[in-house]
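All remarks here apply to the structure that follows.
The other protein chains are all here in position, but one chain of the complex has been omitted.
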Amino acid sequence: MVIVMRSGASKKEVGAVLARVEELGYRAHLSQGVERTIIGVIGDERPLEPAQWETLEGVENVVRILKPYKLASREFHPDDTVITLNGINIGGSDVVVMAGPCSVESSEQITDIAHAVKAAGATVLRGGAFKPRSSPYSFQGMGEPGLVLLREAADATGLLMVTEVMAPAEVPLVSQYADILQIGTRNMQNYPLLHAVGDSHRPVLLKRGMSSTIEELLMAAEYILSHGNYRVMVCERGIRTFETFTRNTLDINAVPALKSLTHLPVIVDPSHATGKRDLVDATSRAAVAAGADGLIIEVHDHPERALSDGAQSLTPDQFAQVMGKLHRIAAAVDRRISVAETVTA
Amino acid sequence: MVIVMRSGASKKEVGAVLARVEELGYRAHLSQGVERTIIGVIGDERPLEPAQWETLEGVENVVRILKPYKLASREFHPDDTVITLNGINIGGSDVVVMAGPCSVESSEQITDIAHAVKAAGATVLRGGAFKPRSSPYSFQGMGEPGLVLLREAADATGLLMVTEVMAPAEVPLVSQYADILQIGTRNMQNYPLLHAVGDSHRPVLLKRGMSSTIEELLMAAEYILSHGNYRVMVCERGIRTFETFTRNTLDINAVPALKSLTHLPVIVDPSHATGKRDLVDATSRAAVAAGADGLIIEVHDHPERALSDGAQSLTPDQFAQVMGKLHRIAAAVDRRISVAETVTA
Amino acid sequence: MVIVMRSGASKKEVGAVLARVEELGYRAHLSQGVERTIIGVIGDERPLEPAQWETLEGVENVVRILKPYKLASREFHPDDTVITLNGINIGGSDVVVMAGPCSVESSEQITDIAHAVKAAGATVLRGGAFKPRSSPYSFQGMGEPGLVLLREAADATGLLMVTEVMAPAEVPLVSQYADILQIGTRNMQNYPLLHAVGDSHRPVLLKRGMSSTIEELLMAAEYILSHGNYRVMVCERGIRTFETFTRNTLDINAVPALKSLTHLPVIVDPSHATGKRDLVDATSRAAVAAGADGLIIEVHDHPERALSDGAQSLTPDQFAQVMGKLHRIAAAVDRRISVAETVTA
Partner (left out) sequence: MVIVMRSGASKKEVGAVLARVEELGYRAHLSQGVERTIIGVIGDERPLEPAQWETLEGVENVVRILKPYKLASREFHPDDTVITLNGINIGGSDVVVMAGPCSVESSEQITDIAHAVKAAGATVLRGGAFKPRSSPYSFQGMGEPGLVLLREAADATGLLMVTEVMAPAEVPLVSQYADILQIGTRNMQNYPLLHAVGDSHRPVLLKRGMSSTIEELLMAAEYILSHGNYRVMVCERGIRTFETFTRNTLDINAVPALKSLTHLPVIVDPSHATGKRDLVDATSRAAVAAGADGLIIEVHDHPERALSDGAQSLTPDQFAQVMGKLHRIAAAVDRRISVAETVTA
């Protein structure tokens, strides 16, 4: 941490800052510039809150030097984390594709879609049983019966299954059914929930908050990792910007940025990141070309009748076409789309 | 809802949209323009999801006409909602001031601050016992012992008390101590939590998500209202923008906008909205001048030693000075700063 | 400037950075931390580009310590700049109100409005003759004939006159007519234009770019000041955010922030900052309460027929009502709305 004193800060003010640094067990390093005095704080600065120091007299601003996360960082864990589930490697050289409807609506719906996405080459089934909806008057998901249907469809097809959990108290229930627990964008900073999935020791797909920075995403991952649960994937799903043509803005920069900052697998959700199914094809290719370790794509057999997110869902046929192109892009970056080695769950 | 067909949409495509409108029990109103056909959908459109319709062949885009919230709207409830607690009116002609530390840290700290803010004219004590922190390594709040201390300090001073609740399962506990339940910015779309505080029938201070629109804020309020809990205040606390000089950007437009759109009291949090205590004075005045029904301000007796948010906390002396100026601004808009009529809790 | 080396940076890498610092005539101050080495660069860092240094091997990131502007800063010029024009002080204890239509449309229109805003207490007439419009098919302004009409209306009423200039080549022409040259939001970083108005030595109203930071605004002012033209006002006119209910988001934080960072007068444009005339009243009050030195407000006698920006224009009656309330707010912060001492131009 570097503390920048105001121009003309008094000796007494500088002295008070130095005293405070040492009182907290850090060493201070004074550097007298032409216009400013700066004070380097030496020691593990992570527990310190930079803004706090700006309340001391004579302090102009304070700059953090170390990243505030540790377990999630490349420096702490230089090699890629590979999460192996049912023979599928997430985070290795393969690119995993997760697909399915926004919401599970019926047994027939989820089973049909599961077979279709399996046939097209997906290895993980996605689907929501507990749905965060902006309106209290919208369909809120089937709840536990939906979890049962998702599990049955996954078992029938040999797919892994990922589904969202929305409240700490629901973690045990959802963990009975899901292979991967999803934390949705609105819950990225729901700390009781992060603690709970950390304790669950289940694999977690952590979606970036729609207005969270890359650093905040990694801090949210750090919450889960700090419970000893290291099987965390981070997911870029579009951020909120001033652009209104698309539902969100896919932050493609975040893919290589995350790959350099963290060892955790990086997944991209082109469906939410665009909000328009016509844009899913191109952005899926972009994500794989940029180095994503996986994709999560919304597929619905009747998008126009979907109970949620129909506008961004591909039909099974469209999804199969997207997959065909993704194989070529994956090959062009010396990777391959993950395939299920064994069908038994 | 208005459905805009693509230029050159076929009769068959138009027909399919009309059929779907009628299948769902709405009436359709066809309007043939020079370049486009548009279809008005007549009936209560709130359960419909506009984007959904864009998956139908030939549809270019779909525009919502009605606001998606109802109970929160001025149209539904033209008069201002006034929440009366212990003789204090929130949402009427008085301007209520809530003040206190970010976190409760000790009995002495919270009691001293409570007396100080009371002396300066606050009527509600704020303080966090459960703290959402971006780092798992930061102080997470005292938990229930903090609630006890907050209640004691409120009772000792005759102040009302507001504190944050972070998980649905904690709502009953926090409700035992708090007069007002606060939903924090990171939880504005934590729907299980909104349902839980809705069921609690406790007064709620609902903070705007840092990247939520005004409409989304009112939709979150609608969640609570839909449980029959009508004692909801909405709180503008700064939004996330590209500007980095301040922690957030206080959306002052939102104050008159909310006053026109909803009957619920509108509170402003200048501490989080700026992140800098030097800016709290001016922005507090601005909020009252713009029509806010209340303020929630962070005050700490030793900001430089606060366990959280010290940088944006006023000292009791600074707070007293701010209050002095607020009285004058309130008078200039024909209001007054709320005063505690009775001291007994 | 502080250069943070990567964890594990080699001695050779550190040495190369030190050598480069000294080669450019600066002194380096080495600080060896537990996890990082940091290098303080001592000397006037303004000509240095921090990002540049990140290309050196072993450098993790580089932090600027000094503000990049000088002439615009409070440190350079601690006292408020007061611009005196025709007996009107801008930047002193008075609050100046500029008002008028978005575009000048006819002699009758501008004369009528000039008399109306004068009667209501404005001291500066605003109006556009050269209009930046997002569509090439929209009215682009009357051009020079509009300047003539503006001047005539100003002279007839004893008002000062501000109008926008859009191209360097037009600066001499506009300077013949205008008392104050306006740089519009889209041109805040039009550097040839900033150079030209700097050279003109005319008073300048510099509008903040709709997505420019406070620092960038002051850097744009610095361009003008660097030509020896010190009569610059900076204008907060709303920034672009994700919120769609309003046209822009009035950054009220910027008012006290600018007042602390710069000595230049700070003007607020509530018309563009909201885009809705219903919100102009409340936000005008907020601006004055927050310490603005002036307001620029759109007024049109027939908003529904205005050739541009009708939606955010007040009628003369509405403007008079707003002014009435502003007098009270100004008094509550120990200021007064500027009045024209002499009527002769």
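The first chain written gets the first letter, and so on, giving A, B and C; residue counts start at 1 in each chain.
To be clear about the criterion, a contact is a pair of C-beta atoms (placed from the backbone, for glycine too) under 8 Å apart; a residue touches a chain by one contact, two chains touch by 3 or more.
No experiment lies behind these values; they were computed from the predicted model shown.
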Touched by the hidden chain, restricted to displayed chains: A, B, C
Option from C:26, C:177 or C:223 whose C-beta touches the chain left out: C:223
Residue in contact with the excluded chain [from C:158, C:203, C:303 or C:316]: C:303
Interface with the unshown chain - residue positions in chain B: 2, 4, 7, 29, 31-36, 38, 40, 42-44, 63, 65-66, 75, 211, 240-242, 244
Hidden partner chain, residues of chain C it touches: 20, 46-47, 49, 51-56, 68-69, 132-138, 140, 166-170, 186-187, 189-193, 210-211, 216, 219, 222-223, 226, 240, 247, 275-277, 303-304, 306, 308-313
Where the unshown chain meets chain A, residue by residue: 211, 213-215, 239, 241-246, 249-257, 259-260, 273-274, 278-279, 281-283, 285-291, 325, 328-329, 331-333
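To be clear about the criterion, only the chains that are shown with their structure count from here on.
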Centroid distance [mean C-alpha coordinates] between chain C and chain B, Å: 31
Of all residues in chain B, the ones touching two or more other chains: 211, 276
